[in-house]
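Notes follow the structure.
All protein chains of the complex are present and in place, except for one that has been dropped.
To keep things simple, chains are lettered A, B and C as they appear, and every chain counts its residues starting from 1.
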Amino acid sequence: MASSAGRNMGLVVGLLIIIAIGVITAGDRFATFDNMMTILRYASIIGVVSIGMTFVIAGGGIDLSVGAIVALASVWATTVATQTMAADSHWIVMVFAALAVGAGCGLVNGVLVAYGRMAPFIVTLAMLAAARGLAEIISQRRTQIVDVRDFLSFFGGSVLGVPVLVIIFALVAAAGWVLLNRTTFGRRTLAVGGNSEAARLAGIKVQRHTMMLFVLLGVACGIAAVMLMVRTTTGTSTHGLLLELDAIAAVVIGGTLLSGGRGTIVGTVFGVLIFATLTNIFTLNNLDTSTQNVAKGAIIVAAVLLQQRVAARNGGT
Amino acid sequence: MASSAGRNMGLVVGLLIIIAIGVITAGDRFATFDNMMTILRYASIIGVVSIGMTFVIAGGGIDLSVGAIVALASVWATTVATQTMAADSHWIVMVFAALAVGAGCGLVNGVLVAYGRMAPFIVTLAMLAAARGLAEIISQRRTQIVDVRDFLSFFGGSVLGVPVLVIIFALVAAAGWVLLNRTTFGRRTLAVGGNSEAARLAGIKVQRHTMMLFVLLGVACGIAAVMLMVRTTTGTSTHGLLLELDAIAAVVIGGTLLSGGRGTIVGTVFGVLIFATLTNIFTLNNLDTSTQNVAKGAIIVAAVLLQQRVAARNGGT
Amino acid sequence: GCTSNEPESTDDGDENTAEESGDDGAASGGNANDETGETVTIGFSGPEADHGWLAAINSSALAEADKYDDVELRAAEGTNDASLQIQQVETFINEGVDAIVLLPTDGAALTDIATRAMDAGIPVVNVDREFSSPFAARTTILGDNYGMGVSAGTYACQLIEENNIDDPVIAEIAGIDALPLTQDRSQGFADALDACGEDVDNRVAAEFTVQSGEAVTSNLLQAAPEIDIIWNHDDDQGVGVKAAFDNAGRDEFFFIGGAGSSNAMEWIQQGEMEATVLYPPTQAADGIRLARLLAQGKGMSDLVQVEVPRRIVLNAPVVTADNVDEYMHLGFDS
């Protein structure tokens, strides 16, 4: 416990530094409630995927296909057929479609990794290509507009000023935290990621568990797809481009070990917030994309180094 | 030895199947000398990077920044200043510039991974952003045209009908093979990737070695940048987009373990050829990109599964 | 210098203008040139159709080729990798196609291979992104990126004047920043604004995708609490841009788009968008037509010239509520 707080200290410091930069460079526009919500709304979609990604990475895997899965789920959930059905019955049909597609893709990934014994990197690289291709075929590369008003108004609203999307992110993060830290599932995830042979000999069904991790992430992608559909009012095959890199970066900056065996949801949330805040500050300061990229590279390195140093001082070893 | 041949059997079979598909679907146009050279010329650039990537992956690392490094090297080697110098003295200046930039970026990656103890994934992700941003800044997002005729005519030619680019690839592959299989450097690479603690206890300077691996890959990126400059007669910040995924996929399909400790240059060459041939067949058959993507995903999975099965049958375990 | 248009061959021009078949609808202006001639193979290669405009480029090219019985199309579709596109063009050369229509991922990067195709006797039609050498293409048909920026900027100046806006806040949402075409558009926009003494206050760059459009715009709206004019380079990402406006409940500004998708045209009709600057994706279809004419040795029927001209630059008109009906049919699905 103590060492986990220690591990997150670096992130807290990092985020505070970034916020300080924001206040200094764009004070009045940065430190407003609206802007905070803008940052959070932006963070929420990457955030949900990153929470799922934390499980897969902590369990010793990796998933490059999340962006493509989000795209495919968003397209599938906004086809004319789905939307007609949703309009006729209830918008939940669209949500269900997105979640089912996400879970399905995750299942394929999981089965190939766990039972096909293929490297997750390769399996999900293949899925990245295939899911995006499929999304293009289904949508015929058109941007599909969401017409179901109930759907948009339900998810697009706010509760006490907090956008529903942000609330979803918070709920997913909380559920993720409980799942990872308080349940046997979470504990087994860390065991599988830490030493899968030892986990297997301790009676854990390693293959099934690995598969479940990918399904879990697939479902998270489905949720993210719904959120993206709300935010952009569209479903298209270009949704979620390079989302995988953002998500993995957030997870790893947060302190989850890429080699598996250690994961932190709080860290991931911080990682996501750091990136989202940074992007916001870049825009507020009118920075051009090239400079943004250079700064982003430098900041990733600085953040990880900072976090390591602080963790080493606080947490031992 | 026997088992390594066995391991490559799957790849040989895979490539043969793909060639058969090519002959069947586009026979007269596929099976010509010109078309073979077209495939090889295309393969050569990814190939050179993949050879370097084989070392980094076999040594337990990964590098997502190769495409960005290629872009930066190509931009730097084609600035007005460099080209003027090259025109005044010798085109070797441009080659030197590209190699130096590649090696420099590799060095930064290597130092951060080895001495900063950061995860290669994250370091090179940061480099990906930074190098591409820098390339954009230097080129001011303009495509820089190569004017040095000597440079183009030297590298653009052929020897006995074989393009110089293809010869470069062959030389790099041969050198890589010797380095990996016949030198202490290669043995130590596998040791560092397989069990870095054991390597350290055996007296290997693991950090220095890891750093060198990234420098080596950086140099390979420099060579690839030169080749790309020849092929496109330009240097631009958009060169090498997503090259990292192609290279990693080729290396892993070839049979190099993503977790390190095992690497095969012959496998990597096969991996590169499989992808290049596939792309060529797609072109010959007028396949649209979406279908290509779906097919590509399926073929990656099939190739790896096939290779695993054949390897299991031939090599034991 | 256009040395190929020899004046004495004008006689042959007569047959080109002789008849009108007229069955292709108003836009295509069918004529004797549409009559089936010797069968020609045309190679077509464009960038990856990763968003609506490029998808429309591809589909309009394919559809155009479909209309002609005498055209056999080799479509090596889509890539953003210059090296891969070079491979595709090499394949066309190996095959010995009769003409190549090329929308390069990067004009300069494809110049060398296009020159080689020309040297091999295959006429190349360069579409949209221009080669760096005049010898690389027989004909160049360009959308005008710089002109697009100029049109947008000029229209913005006009709005400022008409509405008497003092010290206007002008925002620009660019497309993929690393592409030369984005630079050209921004340059044109800046130059035109400069002409009326204005400049861009806030500039962000998206990636031609809906999601990126929404993401950068929602941040942009925070950066500038009051905006007078927004020019968005691309109507594909415009869907996301628009969603961000709606999410934030902001509509105090004039919203100008780019490219001219059907969505944008509908918004203009509904008064949700001020205008969009046309950048028609039909240029690839025109490219196919020209390639066919070149391969069959014909000229353009509406010109007196015997041969296809060297260079055609499309106009970048501004579509507003006043003239949107006129342009509606050009709108593409984004």
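The definition used in the following text is that a contact is a pair of C-beta atoms (placed from the backbone, for glycine too) under 8 Å apart; a residue touches a chain by one contact, two chains touch by 3 or more.
The rule we apply is simple: contacts and distances are computed from a predicted model.
Visitor: Between "Phosphoribosylformylglycinamidine synthase subunit PurQ", "Probable glycine dehydrogenase (decarboxylating) subunit 1", "Sugar ABC transporter ATP-binding protein" or "NADH-quinone oxidoreductase subunit M", which matches the UniProt record of the unshown chain?
Guide: In UniProt, the chain excluded from the picture bears the name "Sugar ABC transporter ATP-binding protein".
Visitor: Kindly name the visible chains that come into contact with the excluded chain.
Guide: Those shown chains that the absent chain touches are A, B.
Visitor: Using the definition of touch stated at the top, determine which of A:Leu190, A:Ala220 or A:Val304 touches the missing chain.
Guide: A:Leu190
Visitor: Which residue, B:Ala20, B:Ala175 or B:Ala202, contacts the hidden chain when the whole complex is considered?
Guide: Looking across B:Ala20, B:Ala175 or B:Ala202, the contact with the absent chain belongs to B:Ala202.
Visitor: If the hidden chain were put back, which residues of chain B would touch it?
Guide: These residues touch the chain not displayed: 1, 182-185, 187-188, 190-191, 193-195, 197-205, 257, 261-262, 316-317.
Visitor: By the contact criterion defined above, which parts of chain A meet the unshown chain? Give residue numbers in ascending order.
Guide: These residues of chain A touch the chain that is not shown: 178, 182-185, 187-188, 190-191, 194-195, 197-205, 261-262, 316-317.
Keep this in mind: only the chains that are shown with their structure count from here on.
Visitor: Taking each chain's centre as the mean of its CA atoms, how far is chain A from chain C in angstrom?
Guide: About 36 Å, centre to centre.
Visitor: Cα centroid separation between chain A and chain B, in whole Å?
Guide: A distance of 30 Å separates the two centres.
Visitor: Please list all residues of chain C that touch 2 or more other chains.
Guide: As it turns out, chain C has residues touching two or more other chains at 49, 177-178.
Visitor: Which residues of chain A are in contact with two or more other chains?
Guide: 136, 141, 289-290
Visitor: Spell out the residues on chain C that touch chain A in their complex, using ranges where they run on.
Guide: 49-52, 55, 177-178, 202-205, 207-216, 218-223, 225, 236, 239-240, 243, 246-248, 263, 333-334
Visitor: Quick one: which bits of chain B touch chain C in the complex? Just the residue numbers, please.
Guide: 29, 32, 34-35, 38-39, 41-42, 45, 132, 136, 140-145, 152, 228, 231-234, 236-239, 241-242, 279-280, 283-284, 286-289, 292
Visitor: For a test of understanding, state which residues of chain B touch chain A in their complex under the given definition.
Guide: So the residues of chain B touching chain A come out as 64, 112, 116-119, 121-123, 125-134, 136-137, 141, 245, 248-249, 252-253, 258, 289-298, 300-301, 304-305, 308.
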